[in-house]
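For this depiction, one protein chain was excluded, whereas all remaining protein chains were kept in their positions.
Letters A, B and C mark the chains in the order given here, with residues in each chain numbered from 1 onward.
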């Protein structure tokens, strides 16, 4: 497949991987972009995502969910590239084994905004473990949180 | 106030602090217990909490949200005890300043079960920072995840 | 082997595993105890371990080194128990593959004291990953730091 075809295939797969997941639908996550280098998802503010009485800001758990999802999708791409894009059944087998080992979230600023974008990149994919870094920004480009996550891929 | 009265006051406050938060209502978090030593919240499995197609398990973001909430409530208790239980306005002022600095989540086992319990304890409350450790178990007492979180309290 | 014999064998192995490592010798780490449940190592304050001009306290890196060592030893025990205590060559092969994936350290209080004790316990050993929690105390039992670490074991 060409690079463009590969990225289109990633997009189709990641769209399902992200948008069909029930809890991601609760938040309203939408895939924006995916390639070997970067995954990006977005969502809009809505009342049920609020985590603080006094201020209209995102719950820390919404931030965590979003960073977990964008990071996991990026790790899935890493896993696919490592194995030269396996056929569909093997793909499904591999993705089933993908699991978050641990994640750190740094909350840099209150989650204030109308639209949020989470992006992730892959720092390393080994035979057993993948490591990602991710960020959440609001529509003004202000950074809200950082994530660092480790995934089991083998 | 007696110890029992203090714990009752904590319970009333934490009940609001946890259960009125919109995103906690999405998950269905309920306060079970709170004291100087320990906070415990519970929630039941339901379809919208699922995070994995192939297996009927909790989304990592649900785990993170729950550990964030139980840990934040425990940090709030630490903050109150540090300041000899302030009156209501001062209480509100202090709680407004409480914020998660960062959190680590270790995903030990897939989030499989019917009912889940998250508990947190306080490891340290200083003048500026509080540190908590938390755990999530299912109804069989199997541990699903661990949390370590740092909160700004001053 | 009986439980006592097993613990003696662990002690001999862990003593080499910890005390022969060059950088552990720089710090002066000594194995105090090891069993299926717990590993404990100690070291004394000395001028070259200092990390802060103004206060005579441990360098954060000394704290990290100590928690890494005690946690890694505990993960090694977990790995051995998982595989029913393999014979010596297989043991060496397995231990070679043991690696720290990531570690979080929470610095709770300045590292002040004359003698320090680090202890670790195993939270989970799976087929691929082990998770440990560790603590560092001074001779007065004051807690200085916490560690949470993930190890590759498979």
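Quick notes
Convention: a residue touches a chain if its C-beta (ideal position, glycine included) is under 8 Å from a C-beta of that chain, and two chains touch if they have at least 3 such contacts.
Since the structure is predicted, the reported quantities are computational estimates derived from the model, not experimental observations.
With the whole complex as reference, residues 104, 106, 108-109, 123-124, 131, 133, 143, 146, 148, 150 of subunit A touch the missing chain.
In the full complex, subunit C contacts the hidden chain through residues 20-27, 47-55, 59-62, 64-66, 68-69, 72, 92, 96, 99-107, 110.
The omitted chain makes contact with subunit B at the following residues, 101-102, 104, 128-129, 131, 150, 152, 154.
Please note the rule applied: only the chains that are shown with their structure count from here on.
Subunit B and subunit C have Cα centroids lying 29 Å from one another.
Centroids of subunit A and subunit C (each the mean of its C-alpha atoms) stand 34 Å apart. Across the assembly, subunit C contributes residues 104, 131, 150 that each touch 2 or more other chains.
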